[in-house]
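Every protein chain but one is kept in place in this view of the complex.
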Amino acid sequence: MSMMKIPETVPDDIIEDLFVPELVRESRSEEASTPSSSPWKDAFRRLRASKGVVLSAILILIMASIAIVGPAMSKYSYDEQNLAHSNLPPKIPGLQWLGFDGKDRQDTDVYQQRNVDTAYWFGTDEFGRDLWTRVWKGMQISLFIALIAALLDLFIGVLYGGLSAYYGGRVDSAMERIIEILMGIPSLIVIVLFAIILEPGILSITLAMIITGWVGMARIVRGQILKLKVQEFVLAARTLGVSNSRIIWKHLLPNAMGPIVVNVMFDLPTAIFFEAFLSFIGLGLQAPLASLGVLINDGFKQMRMFPYKLVIPAVMISLILICFNLLADGLRDALDPKTKK
Amino acid sequence: MIRFLLKRFGIMVTTLFIIATATFFLMKLLPGTPYSNPDKLSEQQIAMMNQKYGLDQPVPIQYARYMGNLIQGDLGVSLHYKGRPVSQIILERIGPSALIGFQALIFGSFIGLALGIISALKPNTLFDYGSVTLAVLGMSIPSFVLASLLQYYIGVKLKWLPPGLWESYTSSLLPSLALSVIVIATVARFIRGEMLEVLGQEYIMTARAKGVTEWGVVMRHVLRNSLIPVVTMMGPLAVGIITGTLVVEKIFSVPGLGEQFILSIMSKDYSVIMGVTLFYSALFILTVFVVDVLYGILDPRIRETEGGRT
């Protein structure tokens, strides 16, 4: 609009000196075009622009840090029992107004009543174990399981999908048949079956999740590579005699990276959910180990008497899942601006 | 079209067969047979079992018998309930699960569609932000967390609806509500995305350029084209609802199949676990099959190309 106004302001008697040739500067026409930037930089800029994504990323970082150092912040370990201090409601000095006031449902101050000096930030369970430590230990275990599961899914999925798509032909259709059948089986069922057969524990839960988890990744990688390998830049590379492995590593994978990263991001909350789900139906970790699912299961049993035992881990797991989902959503939109409306 | 159906049907049967086989051998890996609890079965019953299921025979013969029985709909007998047939247990238990499942599906789809459609038509408004937030919460918060909290706040504290037990129809409302949240969130998100995509298509502009009113554009062009893909959500929704019933029934003490499944896991009643697993898988696979067929009928492009080519 600035330009449109200019004609009206052109003085009638522009000094004639201006009507002389200007040296043509070759560079100037190039200046006008927008500066180029890599797709990843673009994506990062879009990602940063979304408040929800930034907030989620910060919250995840905070929760992950507390999950690592949190258990050490309390002087109790996650499995240390102290029956004299059982079933104490949460009490954080200074945060009484938020409900962390050490009072039970009848509004009596249990700490005063039972003469307890230490303030348990998230309260204690029926064995007098410190819930602050247990919740963060649980978060630590949940995150650990999710991370391992996501990484192994990534490894198997990329390998399987990449090989299937790259070699194509009969190899591909045989491998695709297997995937098709595996996709037809509800993963929940497989996970439950394997959780029943294997001894309950961190390793077996992770394993159970990987057995079905890699299929989604393999499909995405296969789809991407199939799409990319017929594109002209790959053809060009091939025509120039570039080796197979170089084509895979330098041309195919970097271009398929976006959807892969997004899928890993979605894998994390899924794994956290399944772990908690298994624990909730009694197939998860065994006492005294605590994951968020175990804590919710324990809390649920005593919900009516001691609601804090349910609410605190429930809020924690919901928060971490919401943050991961928002981050993954944001990443998907940022990497594929076409889908963003 | 017929060839397309046959191919899908073939995949369906193969998948079921593989699941049945895998389940059978997985269960063979586990210690214990129906006889490991001798106090629960009489000598006579054991003899009958042996004759029918061949449990004293080598594994391959057991497998053959098992598959043979399966085709006739016989899923074996419970280890825990004194030889009651698994299929009978499933039939007894399926009613409440089906009730809350369907209620959640219908209620959830209705609300989800409404939220998603309004959101897509009024993007970037307060309503849109609200329903998108709601959808993210519904997708993220695990059903068992939500169900426990609903039970505590609506059932126990506010006493608006019965918090548990299976006494009257109203008992089914809270569990259905808890289950429907995932449906609402999934459907709302999906239809919103689809509609925004369709609204950006050139044929919508063509319709507008013809002078079609906004109402006509939405009803005749946008909705039809965005509702067709919603059919594909039935598979994931079936999984969501099955997953949900397991925990929701446990929480609200609904005497459904999900609660039975968890009870059987607790009591290590392997034949029931196996039977219910097969049942759930079949349900899921059937849903996927129906979705494929429905999609073929609804979308003229699939109808032609798939039917002609494959």
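Here the chain labels run A and B in written order, and each chain numbers its own residues starting at 1.
Quick note on the criterion: a residue touches a chain if its C-beta (ideal position, glycine included) is under 8 Å from a C-beta of that chain, and two chains touch if they have at least 3 such contacts.
To be clear about the criterion, contacts and distances are computed from a predicted model.
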The chain not rendered here carries, per UniProt and among "Oligopeptide/dipeptide ABC transporter ATP-binding protein", "CbtA family protein", "FMN reductase" or "Ubiquinone biosynthesis methyltransferase UbiE", the name "Oligopeptide/dipeptide ABC transporter ATP-binding protein"
Displayed chains that the missing one touches are A, B
Among B:Lys82, B:Lys157 or B:Arg224, contact with the omitted chain is made only by B:Arg224
Touch with the missing chain holds, among B:Thr21, B:Thr133 or B:Thr213, for B:Thr213
Those residues of chain B that touch the unshown chain are 123-124, 201-203, 205-214, 216, 220-221, 224-225, 228, 298-301, 304-305
Residues on chain A facing the left-out chain by the touch rule are 1-4, 6-7, 10, 14, 16-22, 24, 26, 28-34, 46
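To be clear about the criterion, only the chains that are shown with their structure count from here on.
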In the complex, chain A touches chain B at residues 180-181, 184-189, 192-194, 196-197, 269, 273, 276-277, 280-283, 296, 299-300, 303-304, 307, 310-311, 314, 317-318, 321-322, 324-326, 329, 339, 341
In their shared complex, chain A is touched by residues of chain B numbered 11-12, 14-15, 18-19, 23, 26, 29-30, 123, 136-137, 139-142, 144-145, 148-149, 151-152, 156, 193, 196-197, 200, 239, 242-243, 246-247, 250-251, 262, 265-266, 273, 277, 280-281, 284-285, 288
